[in-house]
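Below: one structure, written as C-alpha cells.
Only a single protein chain was left out; the remaining protein chains are all shown in position.
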C-alpha cells in the first residue's frame, strides 16, 4: 500500500510500504476512506516529538471500512464503516474504566501515528478495535464524521467540559485556530451569553464569528482584558480557554478569568509557563489540562446526526491521496491558504 | 480598650485605643473572649501586606460575646456567644449568594485586621454580623471553637474540598505547619487510604502523625516522589496539597500528582511559580487556588459538636491578653517552641 | 389602591383596598408595572390551597418600580425598576445560604399571594427586598422580564437543572402547558439531540414546536413509550419531566426514562402517585421534586439580555388592570383561548 512516512525532521514521503497485518486478536485492519492532518503532525515534522522515529506512518484520525479483524474483536465486523478515534483504549485498565482513555495504561492512549503506524495510509492497523472505533451513523458524510476523530472531542472535552461552561457564562477563547474554533463550537452547546475569540489573525477572527463567537478581539488593536471586563462588570470571564500553546497565551487566559472562574488549557505546550500564584492564590481559580479522551464521541455523534453540530464547516480543502504532500503544504501555510482542516480521500 | 496595634514593619504594641463604635446598622460590637494569631499576621508584620497600614488593629479570628448590635441586625442578639469568622460576608452580592464569601463584592471578604480593625483587642466591630458570625454551639470550649474562625475551614475548603478527596485516595500534603495539619485533619473526614505529610522539620512530621498522616517524608532524607509513587503503583497521588507558599513546594505538589489528579494550593504566595505545561498538558490535572470562604463553618461546627473533629489539639499555648507580645514571640518561633496555635484570653 | 382579592373558593374581586405599608426595615413597597396570572392562582381559586384565606390579595409575579424602602434595605433604591421574584429569601438562613430560597426558614419562600398579600395590585409590599428583587436590565421590556418571576426559573431549575439535561440527551416532557413549554425552552439551552413533547391537546403540541420540541406526541393517537424508545434504541429518555401534576402523568414520566436516567417532577400535585419500585429498584433512576428557588434568575437575566432566550413568546394576551376578571377568564379557558401567559399593566 502507499502511506505518508516520516523520515526525520522536515522529511516525509508518500511511498509504497508493506500492508499492515493483524498482530493481536483485538486488532482490526481498516481501509482508510478519509483522513486529515493535525497540527500535531506539523509538530512531529519539525522534530518536536522525539518519540516519533524514522519510518513511522503519520496520522491519528480516519474514517474507514473494516477489512479484517482479530479473533477477539466482538463488536466490529468486516465491512463496517467506522470512525477511527485518535485515542486508542484498552478498555480494561484503571483509567479506561473511568473513561480516561487518553491515560490508558494498557497499551492505548495516543499511539496512532506516534508510537505505532498511523492513518495517513491506504490501510491502518487499529489496536483494541472494539473500544477504539465507533460505527458510522447513517447519513453522516465521511468528511464530517472525520472531524470527530480528534478536533471536536478535543475542543469539547478539554475546553468546554473541563472549563465547565454553563448557560449565561462569558467564555473567552485565546486562539482561533482549528482547535479554538472547535472549542467555540462546543461552548455554544451550553448557551453562554458571550463567546469572545482572541487572535492576532483577522482571518481567524472572521472564522470565529462563523463558529459561534459573538465578540472578537485582535490583541494588536485592543486589550482583551478590557474587552472581557467590559462585558462582565469588571469581573472577568467565567471560563477562559487556552488554544494556542505558548506561555504568554496561557498567562493571558489566567488573567482573563474572574474569581471562582476556570482556565482550561487545550494548547500543546513545549515550554513551561509562569503561574502568578502571588495573585491567583486568593482568587479561587481552577486550572485544567488535558489530552483528549474521546469519551464524548457517542454524544458528539448524536449531535452531528441531529444537526445540532455542523462539523462540515471545518473542511476547507479536499485532496486525493496522491496529493498528500500538497495537502500538507496547504495546511502548513494556513495563514495564507485559510486552511482549517484538509481532508484526503483515496 | 486595649488592642494589638500594627505600627509598620516589625513594630507592634499592646496599647490603649478608643473603643470601636457601631458604624452601619448591620454591625455588631463583640467583646473578645478568645483570639489567636495567624501566620498571615506574621506576614503583615514583615511588611508583606502593604494594604495594612500604621495604626491598624490586627487579628481576624475570635470567639466573643455580643455587646451591641445595629438596628439592622436580625439574628444576633446582645449576650450571644459567637464565632467571629475570618471572612466577612455582605450576604447579598453575586459571590455571597453562591457561598463564595471570600470574594464578597459588597464590602466583605478578608477585611478584619487587614482593611479594618481586627480581633486582637478587647472589643471588635464586626460588619454584616448576621452573615459573618455563627452562634457558639453548647458545650464547645472557646479555644476549640476558635479554630473554626480560619484554620479549619481553610484546610477543609481550600485543601480538602477543592482537592476533591475521596475514600481510598492517596493524599500528599506538602507542608505540615498548622494549615497543612488542618488539611490533614480535614482529609481524614473522607477516609483516604493514605495521607502522606511532607516537611523538612521532623517535629512537624511528628505532629502530622497525630493529625492523621500515616506516612511522613522528610525530603532532606527521602524523595517524596519515590515514596508517593511507591504507594500508588507508580502513578502518583490522587490529590496533592500545597500548604507552604513557595514556588518549589507548589512545583513539588504538581509533580506528586497522578494523571487526572488534583493539586490544591492552600499556601500564601508572594512570588510566581513555574507551571510545567510542557509535561502537564497531557496529564489531565486540575489545579485550584483559593482564599477560604468559611461557607463550611456550619458543617465543621456540627463535626466538632459530635466530636468527629477534635480541634483542641491545635492549641499548644495559652496566654492572657497582657502577654500578647510574648504570644507573638512564641508563635513566630514555632520551630523551637513547637507552637501550632496560641490562644489568648482576657 | 385597587387589587385582586380572594374571597373564598370561586370568589374574587378587583376592589379598593388600603395601600400596603412598610412593616419591616428590609421591606420595599413596589408600584406594579406588569403582573401575570399563574396556574397556581387557579388552584387557589378552586379552594385547593387552604393556607390562602378570605381577603388575601393574589399574585406572586411582578415587574415594578420601587416606591419606598425600609431603613435596612441596602441595594434597592426608590425609583429602581425591579423584577419581583415569586420566591422571597431572607438571605441568612441555612437554606438561603445554599441558594435554596424556596425552602427559606427565615420567613421567606413562596409567601406572596399565599401567606401575605401579593402582586395582583397597584402596589405590593416585598419583604427582604435586597434578596427578593432583581434590578431590571436595560432594554428588556417589562412583559419579557415578567416571565422571569416564576415560569422561566421553574422550568429551568426544577425541570432542566434537576433533570441534569446534557448535550445529546433525549428529553421527554409530559405536559406542554406554560410550565412544560418553559422546561422545553430551558432544555434547549443544553443542546439535547431530541426534545419530545407529550400532551393530549394538539394546540399545545403546536406551541411546543415553537418552543423547541422537535418531536410531539398526542397519547390519544400514539404511544409515547414507543416513540421515545424508537428514538433511543429502545432504552428510553435520558431525562423525563412531569409538567402536569397528576399521578398518571408522573407514572408515565417514570416509564419513559432509561436506566440511569432522571425524572424531574415540576407539576403541582394534589394526590400521591404510585412508584413502581418493583421495576425501578434495578434501574438506577433518579427522581427529583422541587419548588423553584429562583436562584437561577441572574443567569436567566443574562440570557434574555443577550437574546439567547426569548420569553416574549409566552405572552399571548395583554390586559389593563381594570380588565383583571376578564384576564382570569381568558387564562382559565386556555384550551379554547390559546392563552399561555396573560400580562396586565396599569
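So that you can tell them apart, the chains are marked A, B and C in the order they are listed, and the count of residues begins at 1 in each.
Methods note: a residue touches a chain if its C-beta (ideal position, glycine included) is under 8 Å from a C-beta of that chain, and two chains touch if they have at least 3 such contacts.
Computed from a prediction, not measured in an experiment: that's the story for all the values here.
From the options B:23, B:53, B:71 or B:193, the residue with contact to the unseen chain in the full assembly is B:193. One of A:91, A:141 or A:312 touches the chain omitted from the figure, and that residue is A:91. The omitted chain makes contact with chain B at the following residues, 166-168, 188-191, 193-194, 214, 298-300, 302-303, 305-306, 308. Summarising the interface, chain C meets the missing chain with residues 95, 98, 100, 102-103, 162, 245, 247, 250, 259-260, 265, 267-278, 280-291, 293. Contact between chain A and the unshown chain involves residues 25-26, 71-72, 74-75, 91-92, 94, 97-99, 130-131, 295, 298.
Note that in this section only the chains that are shown with their structure count from here on.
Centre-to-centre, using mean CA coordinates, chain A is 41 Å away from chain B.
Touching of two or more other chains is recorded for residues 98 of chain B.
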